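Before anything else, here's the structure in question.
Complex shown without one protein chain; remaining protein chains in place.
When the chains are written out, they are named A and B in that same order, and each has its own residue count from 1.
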Amino acid sequence: MSVNETIASAVGTQEETIIPVKDPIEEGKRESIHVEEGKTVGKPFADDPKFKLRNVEVFYGQDRAIKDISLDIARNEVISFIGPSGCGKSTFLRCLNRMNDSIDICRIKGQLMLDDEDIYHSKKDVVELRARVGMVFQKPNPFPKSIYDNVAYGPRIHGLANRKSDLDDIVENSLRKAGLWDEAKDRLDAIATGMSGGQQQRLCIARAIAVSPEVILMDEPCSALDPIATARVEELIAEMSESYTIVIVTHSMQQAARVSHRTAYFHLGHLVEVNETNKVFTSPEHELTESYITGRFG
Amino acid sequence: MTDQSSQAEIVRNSLKRRYRKERRFRMYGILAIFIALASLFILFADIISKGHTGFLKTTITLDVTLDSETMYLDDPTDEDQRSMADFVAPIIASLQEHFPEVESAAEKRELGRLIGTYGASKIRDLLKDNPDMLNTTQTMEFLAHDRVSTYVKHADNPRYSIKLSEQQQGWVDQLLEKGVIDTSFNDVLFSRGDSREPANAGILGAIVGSLLTMLVTLAISFPVGIAAAVYLEEFAPQNRITDFIEVNINNLAAVPSIIFGLLGLAVFISLFGMPRSVPVVGGLVLALMTLPTIIISSRAAIKSVPPSIREAAEGVGASKMQVVLHHVIPLAMPGMLTGSIIGMAQALGETAPLLLIGMVAFIVDVPGGFFDSATVLPVQIYLWASSSEQGFVELASAGIMVLLTFMISMNALAIWLRKRLERRW
Partner (left out) sequence: MQTANLLPLVLVLAAVAYGLAYMRSRAVAAPLGGIRNLKALPFYYAARAALWCAIPALIVLAAWAGFEGKVIQGIVIATLPQDTWPESPGQASLILSQISNVAAGKLNPEFVPEHIAGAASVLEAMESQSENFKAALVLLVALAGAGFAWTRVAPHINARLNVETTLRRIFFVCAALAVLTTAGIVFSVILETVRFFGRVPITEFLFSTSWSPQTALRADQVGSDGAFGVIPLFTGTLLISAIALLVAVPVGLLSAIYLSEYASKRMRSTVKPVLEMLAGIPTVVYGFFAALTVAPFIRDLAQTVGLEASSQSALAAGLVMGIMIVPFVSSLSDDVINAVPQTMRDGSLALGATQSETMKKVIFPAALPGIIGGILLAASRAIGETMIVVMAAGLAANLTANPLESVTTVTVQIATLLVGDQEFDSAKTLSAFALGMLLFIVTLLLNVVALKIVRKYREQYD
């Protein structure tokens, strides 16, 4: 509880983290199911991975929020993180582009390699890292600027366009990739906060794409959207998987099943099981995974 | 893919420039904070450097022979004789003992000017109360003249001009060496009212005036402020009148204080015929000025009382008023107290409106009641600061130090109260 409160107040994303962690297993069963630390069942590793994560631990002050997780994320794969609230999946995701840096009390241990570079190395530049590893958040967070300026923001700060026409091209391409071009091309100067929730979220995706990242992290991108908007975003994820590596945290097992190649199940800071998505949902190897996907808790 | 890696290259190349900007921006922030803190430091340092000498008085201790012949005084109980007598003569005579070479009348006069103007009256009062001391020798401590005092305290400070003649300076140096002239803690400052002469002026009158004024302010603004806050938070219906009142309170909080002075002048003094310069009117004006602060902070305190407590009390059948009186007000009291203390501290430092209602008069006596003419600390500081005499600048700074001490203690009290009594829900 205290961990979650600290994070919530520090990060400000109260929607998810403020929910108290309920022990998901009924009293009687708690003793019988045991997660062995650092032991993940399934196939956590890959050849020539994009991300190579070894023995990652995250502390909030004294509390250990992520407990010895090792995982590979392959190139151009879509991997989804699932698990009950407070299991650490968002925290883990935010380590991948060092969004946890702004929380004073947060410490990270272990090896996190992006293309064989340690992203937590003291010389490693966080701005450059984030230009390569983009992020889309739970709640659409367009800046209170025009649609054009929202998408152009990243290229502008990074100096990616030499001419106005280059910038126009980047904006158009990004909006096209995000499937928003047809809806937005006539009102590029309109303030982005006036769009619908689904449009806003696709705009945020376009904004992330505009800096041509290699990896896109998505933290429950559809939890604030209605089913139709969700379907559009899921379609988009499928299209994007051709050119990007995508890590998606989701609450919805159906969504994980629909969009991802692999699925990782988190439980109380442990990475319990990682496997091909259809494997996880049809024949989970770990007892906890099974009880979660069959809806016994969560 | 080539797209991505070429872009990564661009980003890498821009980093140096961008981090330079980042550092520069950060520097501006630090610079801004530094400017603000440095100003505060310079302000305090300046006032302390100007004012610390205000807490010292310069005295001349002499063995005075109260000779009836030199004073032309046979019977100290006779008022007519006292009014004709020369009480300066014994002082000069005893100073002369230190400087036997002083002969001429002019020089003697110069010598006598080392003593403050009230030295003679000190001897007169002594003899009036103890007539049998006539023709005895008494060791008496006199306040040195303002110029002597300036010379003793600030001889090496170029900011002060020394107004003693060379000869007088020589005398003072010798007396200093002998220990006849000495500096000690300025008890005069804390035991008298204002005076035309810096050495005799004190801030007791202003402190008492401030105290009386603050009592009136507190007595009005605290209960009224709380009652208003309670009404607006707990009882006010959602209607135009309530809205109007709220808008009024918010705007009153930002009305310049001098406007409240105009209000006091036109309404209390001119319309109601109340007297000028008195703590009651000052207190009333300051109360009106502080009210919005107290109301706003009290409302915040009431808002922070959780609804569960109200519901619990209402659940056992308490009336709305009982809920408010038994639960809401006691629970919100720490917050209300803190807000009120801060409001009172503001009122204590307020000067402008009091100028307009005549609390700037030159008042020697320490006020004894709410209807006596009085001044307050900040106004006294203003009066001294605008005076041309150097001695008063020193006193003004000393007065500022006293005022700031009061204010800091009040704020510290508020913080302590908040820490001590604050409940966490």
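As a convention for this text, a residue touches a chain if its C-beta (ideal position, glycine included) is under 8 Å from a C-beta of that chain, and two chains touch if they have at least 3 such contacts.
Keep in mind it's a predicted model, so treat the numbers as computed, not measured.
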item	value
Touch partners, limited to displayed chains, of the chain removed from view	A, B
Sole residue of B:224, B:309 or B:417 that reaches the chain not shown, by the stated touch rule	B:224
Hidden-chain contact residue, picked from the options B:245, B:309, B:333 or B:413	B:245
Residue of B:100, B:158, B:179 or B:273 in touch with the missing chain, whole complex considered	B:273
Residues of subunit A (touch criterion as defined above) contacting the omitted chain	11-13, 97, 99, 102, 104, 127-131, 134-135, 137, 139, 141-145, 153-154, 157-158, 204, 207-208, 211, 217
Touch residues of subunit B, complete complex, unshown partner	11, 18-19, 21-22, 25-26, 28-33, 35-37, 39-40, 43, 46-47, 50, 223-225, 227-228, 230-232, 235-236, 244-245, 248-252, 254-263, 265-267, 270-274, 288, 291-292, 295, 319-321, 345-346, 348-352, 355-356, 360, 369-371, 378-379, 381-382, 385-386, 393, 396-397, 400, 403-404, 407, 411
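Basically, only the chains that are shown with their structure count from here on.
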item	value
Residues of subunit B defined as touching subunit A within the complex	1, 3-4, 7-8, 10-12, 14-15, 18
Contact set on subunit A toward subunit B in their complex	125, 127-128, 131-132, 157-160, 211-214, 243
